[in-house]
Structure formats: C-alpha cells, structure tokens
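Removed from the display is one protein chain of the complex; every other protein chain stays in position.
Presenting chain A:
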C-alpha cells in the first residue's frame, strides 16, 4: 500500500502572460493519501503550497477531458491517474504539446477543437426536407445507435493530438479526433454526406492519407477509442472511392 509516501512532483511552470517569465521545472513535495489521483494532488498543491499553479479541470471523473496532461511521458487524464501507479513516487507533469499554452499545465484545447469542427463540418447534415421540428424523429436501429455511441465517447481531451508525431510535424493534419468524428457521421444513416463529400475533407495529406500509423492516438486515448481500426476503415473506404 502506498499510504504515507512522500510524492515528488516536477511540474512545468511558465506563464506566457507574465513579462520576463521563462519556462522552468519546479519541484513540489506532498504526502500521498489513499486513492489519490494526480488531479487530487494538484488541487492540494494549489490549495496549500502554490495558488498560482495553473491547470484545468471540471468533472474530476474522466468525462470532461479538461485535465489532460503529460504524466511521466504519457499523455493522459490527471483525474484518472492514481499516484500509486508510480513506485518511485516521482511524477513529472508537462502540458500537452501541440496546443496553445495558457499557462503551466493548462492548454487551449477548446480553440483547437472548435476550429477543427468548423473546418471538417462536424455536425449532422440531414436532408433539407427532413428538418421539421413538429414531426417525431424517426427511430434508429439499436445496432447503429450503439456503433455511433461508441464513437461519441470522445471527450475531446486532446491526448490523441499531442501523442501524434504526424500532427506535430504537420500543423494542418486533422488528427485522430477529427477522423473519429468524421467516421461517426459517415456511419450515421441520417447524414446525407456521400463518400465523395467525406473524401474532400479527409481524403488528402491532412487526413487519412497523411496519417503514418504511428498509433500514438491508439496507445494513449484515455477513453480507449478504437482509433487504429477506425482510421484503417476510413482509409480503405477512401481508397475504394478512388479505384
């Protein structure tokens, strides 16, 4: 049992808003409590040791995706990472690479996600004559709903984007989150977009044909979404559309 250990946190500190501030790693120590997560530890550090420490959180239950950060080299959610996982009691925290830094461990994933949604048109495109708010919505087959739900589990935490070296090298690459969401609408029978429409959005170097299958997305996604299978499915679909 890890109770009673002293945890050492090495935390990336930098406030771009503060003139003259330089990026640095700062060491903090804290007593470990039973069932402690990195998120709980960060809150305690902020409460008791350093109120200027910046990091994001909302739900503390792995649902909002706000507290994603790089923990000992692995991008994941702080609220779902138990400190007992680290036998050496040393934990290094870095902000997710590839996003605009707000300060310390806080990055602007929201701005990225919004721009991505607007660029890829990540919303349902129903038939024009089907939009009738007075009519009862047509039922969906449970199997189809289950498939869509599986892909809807994405919490937009940004882990797949920061874990993807392709995305870091090619700024315009849509990343696994973009492809996952496209796959979700491609599977939706209510969406009127054709393969050709999707091809124009992700059938290029910024989409499936630019993905190098490095699988940082698959290996780090905190929601265990099937990125590898999904991107392969889209790639086959787009390739079949060509021939």
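In this section, a contact is a pair of C-beta atoms (placed from the backbone, for glycine too) under 8 Å apart; a residue touches a chain by one contact, two chains touch by 3 or more; residues count from 1.
What we mean here is this: contacts and distances are computed from a predicted model.
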item	value
From "Sarcosine oxidase subunit gamma", "ABC transporter", "Fumarate reductase" or "Response regulator receiver and ANTAR domain protein", the hidden chain's UniProt protein name	"Fumarate reductase"
Among A:53, A:77 or A:238, residue touching the chain not depicted	A:238
Positions on chain A where the hidden chain makes contact	70, 72-75, 94, 97-98, 162-163, 165-166, 168-170, 194-196, 199-200, 203-205, 208-216, 219-220, 228-229, 232-233, 235-236, 238-239, 241-243
